[in-house]
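One protein chain is absent from this view; the other protein chains keep their places.
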Amino acid sequence: MFWQQLVNALWLGSVYALFALGYTLVFGVLDILNLAHGAVFMWGAFFGLLAVTKLNMPIWAALLVAMLGAGILGIVLDRVAFRPLRKRNAPQLAAIISSIGASTILVSLAQGAFGAQVSRFPFDTLPAQVFTAGPVRVTLVQVIVFAVSLVLMAALLLFMRRSRSGKAMRAVAYSGRISSLLGIDVDRIIVTTFFVSSALAGASGVFLGLAFSAISPFMGAPIELKGLAVIILGGLGNVPGAILAGFLLAATEVFGVAYVSSDFRDAIAFTVLILVLLIRPSGILGTAVERRA
Amino acid sequence: MLTQFLTDIWLVYRSVFEFALIGSALGLSIYITLRTGLLSLASAGFMSIGAYVGALLTIHLHTPLLVSVLAGALAAGVIGLLLGLPVLRLSGVYLAIATIGFGEVVRVFMLNIDNLAGRTITGGALGLNNIPRKTETWHLVLFVGLLIYLFVRIDRSRTGRAFDAIRQDHHVAASMGINVVQYRNLAFVLSALIAGAAGVFSAHLTYFVSPNEYGFNGAVRILTFAILGGYLIWLGPIVGAFILTFLPELLRFLGPYRPIVNGVVLILAIIYLPRGLVDPTFWRKVWRQRGKPPSPPPLETSSEAAP
Partner (left out) sequence: MTPDAPLLQLSSVTKHYGGLAALNQVSFEIARGDIMGLIGPNGAGKTTLLNVISGLAQETSGTVLFNGGDITSLPAHRIASLGIARTYQNIRLFNEMTVEQNLLLGRHTRTRSGMASSLLLLPRQRREERQLRDDTAALLQRMDMLARRDAIAGELAYGDQRRIEIIRALAADPLLLLLDEPSAGMNESETEQLGRFILDVRNQGVTILIIEHDMNLISQVCDQVVVLNFGEVISQGTPQQVQSDPLVIEAYLGQEED
């Protein structure tokens, strides 16, 4: 029982973490809370699905298509919803509102294009193999989701630490104004940030679509809201924090459901969210933030 | 001839009109928080609390509508007070997120309370659908009328001035002796009371409540009213609610793409009309025939970045 739950927590946590990574990255670099991140995630799942069903691509290629499609969608999102506000130096709350609008548009577009019903990847997309070790069962899908998510997260962390763009990204996160004085092309970094963050959302969309075998225009909303709990728990803008928090939230949910009650599964995330905000708004890895009314 | 025509129109649009009135009340409930510089997405949650409490009273105790409305508003108001005391210490993004979390907690609670209690209370995902229709059009007109009176009187008092001062610069407001936390709590509780009452009216208008009606999407719809119409004066959210309730009726040809309208309106409004359609400063300037465009953005800026 315990080991089975642990396995479940690990693969689910990897999807949460992958989703939350891009979510928190955009906040870290741009101070934007992008509530359309869940909609991009949903479109990523559909891009992957279309690549498999309409273009007969193998799943690994479909994953790349989904990431590319979601990444480009992210750039468009920035152009339409955020850049005009940035130009005007609009307050932070305006960007939240704009992202909500963008999310509504993306969801209704998907609803119009694909209908409201649930679609799924064909059964033979991945072999339906199951590994067992004693009482623990793991499906091939879960193993792949977990492994590829870890690889993507490691790649992102390396990118942030090692590459020129990654370092520039961190500089912009520290201060956009100083960065541009240092000769960093801030616009390009913003585009990169949106591309990377959205591509990761797209990948997690495909993974969740595969694992739960359910893709619909509304699949973004729950993870969007849970993702909020993850990025708050990890500390807004804190990338390693988001990864850790993703696993933590998944573990809390999985074990909470197993040992307490399944009815309030969805309430766990939001209770965590509100508690963290009240007790430690800077998150588990954050430093104390001065709070004054 | 003309009366016949008007009667026909009334029959066709009466229910849209009623929804627009409920929307106006909800828009006013978010307006009062925006006016103190808070982005709160809790109105849908408060509406849900009011709707359930009011509907349950009507169903089980056969209370008159007025009693249900008062009880529903009060329940939402009490929850608003309990939530506001800790949560309003947060600012900006953090408050927005906390109120989204609150809305979800309410939704999940209404969805699952039956299983926990072991008997039917809220009816789970199906909700309550045997609510008698008690809300009349004139109730809603009177309700919105009372709210307008409330806001007009607030505008003409030190409370209204304090709200505006807090939105524009809460540090300066505090150093002028304005108790920022207390006024924000007042605004938050008013918001909850109004949304709660609107919830009861709505439940007795549609015979129906369910948890998912009031989720995040509900919160967004309400926000759209105030953002399009404007949140600097009470007329704004009412105008916004009427436009956004009637607009989809006129846009039926969009078919399944219809919900897109809300999103497009939200983005266009926040980018091109950051102060909404009803902007007192703008109209005052037009009135005075002076041409300068309205200057800085009304919501507070970067100083709110950290909690």
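When the chains are written out, they are named A and B in that same order, and each has its own residue count from 1.
By our rule, a residue touches a chain if its C-beta (ideal position, glycine included) is under 8 Å from a C-beta of that chain, and two chains touch if they have at least 3 such contacts.
All of these numbers come straight from a predicted model, not from anything done at the bench.
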Q.
Under the definition given at the start, what are the shown partners of the omitted chain?
A. B
Q. If the hidden chain were put back, which of B:141, B:176 or B:286 would touch it?
A. B:176
Q: Consider the whole complex, including the chain that is not shown, and state which of B:81, B:150 or B:264 touches that chain.
A: B:150
Q: Have a look at B:41, B:90 or B:165 and name the one touching the chain we're not showing.
A: B:165
Q.
Just checking the interface: what residues of subunit B touch the absent partner chain?
A. 149-150, 153-154, 156-162, 164-165, 168-169, 171-180, 186, 281, 292, 294-296, 298
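We adopt the following convention: only the chains that are shown with their structure count from here on.
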Q. Using the average of all C-alpha atoms in each chain as its centre, how far is it in Å between subunit A and subunit B?
A. 30
Q. Okay, in this complex, where on subunit B does subunit A touch?
A. 39, 86-94, 96-98, 100-102, 104-105, 108-109, 112, 115-116, 170, 174, 180-181, 184, 215-217, 220, 223-224, 227, 255-260, 262-267, 270-271, 274, 297, 299-302, 304-307
Q.
Show me the residue ranges of subunit A that touch subunit B in the complex, using the header's touch definition.
A. 31, 33, 80-81, 84-85, 88-94, 96-98, 100-109, 111-112, 115, 221, 225, 228-229, 232, 236, 261, 263-264, 266-267, 269-271, 273-274, 277-278, 281-282, 289-291, 293
